[in-house]
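Dropping the structure in here first, questions after.
Note that one protein chain is taken out, while the other chains of the complex remain in position.
In order of appearance the chains are A and B, and numbering begins at 1 in each one.
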Amino acid sequence: MADISLTNITKTYANGVTALAELDLHVQDGEFLVLVGPSGCGKSTLLRMIAGLEEISGGELKIGGRLVNQLEPKERDIAMVFQSYALYPHMTVAENIGFPLRLAKMPAVEIERRVADVAQLLELTPYIDRRPANLSGGQRQRVAMGRAIVRKPSVYLLDEPLSNLDAKLRDQTRSQMVDLQARLGVTTVYVTHDQVEAMTMGHRVAVLKDGVLQQCSTPRELYRNPVNKFVAGFIGMPSMNFIKVTASGEMVNMGPHRLDVPPALQNEIVRLEGRTFTLGIRPEHLELSEAGVPLEVTGVEHLGAETILRLVLGDSEGATQIVVRVDGDKRIERGETVRIKLTEKLHFFAADGVRIGPAF
Amino acid sequence: MNPRSKGIVVALYGFAIFWGGVILVPFFWLAALSVKTRIDAFSVPPKLFFEPTFVAYSEILRDSKFLSAVLNSVIISVSAVTLSLLVAVPAAYALRNMVGPFRRNSTLVLLLLRMVPGMVYLLPYFVLYDRIGLLDTHIGLILVHLIFNVPLIIWMLLPIWAAIPDDLGEAARIDGATLLQTLFLIDLPLLKGGILASSILAFIFSWNEFLFALILGRREVITLPVAIVNFLAFEGTEWGKIAAASMFIVLPAIIFGFFVRRYMIAGMTGGAVKG
Partner (left out) sequence: MSPSQALYEPYWKRRNRSFRPFLLPALALILVLTVIPLLISLAISMTSLSYVSVRGPRFIWFDNYINLFGDPRFIRSLWQSAVLIFGPLPFQLLFGFLLAVVMNERLRGLGWLRVIFIVPMFFPPIVMGLMWKVLFTPQLGGINYYLSLLGISGPTWLADPTYALISIVIATVWGWTPFVAIMFYTAMQTFPSDLYEASRIDGASWLQQNRFITLPLLQNTALVVIVFRIMEGLAIFPIIYVMTAGGPAGSTETTNFYAFVSGFEFLKVGYASSIILTFLAILLIILAPSIRMLLGNVQPREAKL
């Protein structure tokens, strides 16, 4: 068991491109930490640096209190699951899982026993003599997991391990992996670009953008108190609405429209008098009402339990699209006009994207 | 492609069959010569139907010089291929995995040195071998074959090797494998086919090699292509033997070639083929 601490971690390529800039992060012992961000944000690079597959250009990486910057992957006591699974095509399931043990020169009997245990745990026992080519996507994924588990390493590194599964299987596997991690209690770093995976799996989620760590918090905290506009927009489906407004008295102006702010936040608005800022509102935090600004419904997506409405708020400068999530029982058609009102769950962001509003 | 008109289809079939004939008729002519009596061989008009005789084959198979030429060819080709594999496979492994300018330059140097015409190397090798006593030795010829076989094998293996995903090597590294273990436990088992194909192709090139064998082998180390040419010295009397001996050298090349035909381009062009 081990914690991982990253101090000032930097990655610069030979061509001068900086992939990661002075990143600090601490993964606690037994924690399931998810690294999430759009493609190219440096999350995979970071994972590969922890694994020892990429050189660390600067900073300190400690696993279990031990400085490992210069150590080979095998000396770091980690295991990794690749996005492609990287199963050895010429080996059977048993040989794949047992490969790390074989390299560690473990006695054959012991290897066999541990492979059997892992196969049992991952429900792979019937396929133990098959080659990867003869396995389904889900089975391959489990073999890759098995190869990581069998060594009993102190850290698991998972690089988008679910992205090659179809949607239904992905949902199932997600919860199985969470269960497995909870049972084994091994420190886990999990990379994904999928914020749903991040929110549902991680004890904490670290959001990266352009090689810079934006925020590392629990999913709940990330959702409620995103530190900036990027995190706010990245977390949550559909994405948060951003409306550029100007504070004016106890209300906000959005072009020619005036929006009422719930009483609890009016003090905040008064404090921002005259300033232009961005109002962030999650689709689920807007309510249909009798009064308020009229908006045209330009799109309706019936998801069953809920319905997503795409509304357009027009003004002289153009149109802002606003997405609202409403109860699935409501019958609203495209082309109708609805009125919405703001709830208390509002986020304020300054022009540079930093959160300025109150915390929840 | 569009549906072709009848005329075009006929023309395509016509050309295909014509060229099939162009390839096969000379070959069969030579093959027929090997089983013709001397009188049949020289008869005008040419005899298309005749009683085959295997006198030429039985003669060359009893000719100790010819048999030792077969042996020399086998020894030299097999040793040259084996030695080439020993250095070329690790080199291809390195070039597959290296990054940066050094990799690129090494690859190009290997290709360029191979493209230099053999005659350029032949003269200095003759002078050099003459001085150090490697003329007319197996090892002398084998060394020269390495110049062509090592780059050939490297160049053939590189594209095949590139098809093995990086992830596998990295996974092996995570699993605790050294580079040598990765080579033997992961890469080589996956490359069996490619290595076999490149060995066969290298073998064919060695087997067919004539220029160096002609000069650097003299009395003792005579290879098959040179042995055949030596039959020419008795021109007019030995055509059957020449044809029969030709079959001995051409058939292994064609049969082996059949199995590696899809790798032929990479082998012949050193891989410098752009789409």
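Observations on the structure shown:
Assume a residue touches a chain if its C-beta (ideal position, glycine included) is under 8 Å from a C-beta of that chain, and two chains touch if they have at least 3 such contacts.
Since we're looking at a predicted model, the values are computed, not measured.
The residue touching the chain not shown here, chosen from A:55, A:110, A:273 or A:301, is A:55. The omitted chain makes contact with just one of the residues B:37, B:82 or B:106: B:106. Checked against the full complex, the candidates B:35, B:60, B:76 or B:91 give a single residue touching the omitted chain, namely B:91. Considering the full assembly, B:250 is the residue among B:55, B:164 or B:250 that touches the omitted chain. Looking at subunit B, the residues touching the absent chain are 1-5, 8-9, 12-13, 15-17, 19-20, 22-24, 26-27, 29-30, 33, 41-46, 87-88, 90-91, 93-95, 97-100, 102-103, 106-113, 115-128, 143-144, 146-147, 150-151, 154-156, 158-160, 162, 179, 183, 204, 207-208, 210-211, 214-215, 225, 228-229, 232, 239, 242-243, 246, 249-250, 253-254, 256-258, 261-266, 268-269, 271-275.
Keep this in mind: only the chains that are shown with their structure count from here on.
Against subunit A, in their complex, subunit B makes its touches with residues 100, 165, 167-168, 170-177, 181, 185-186, 189-190.
By the touch criterion given at the top, residues 14, 51-53, 72-74, 78-80, 82-84, 86, 88-90, 99-100, 103-104, 147, 151 of subunit A touch subunit B in their complex.
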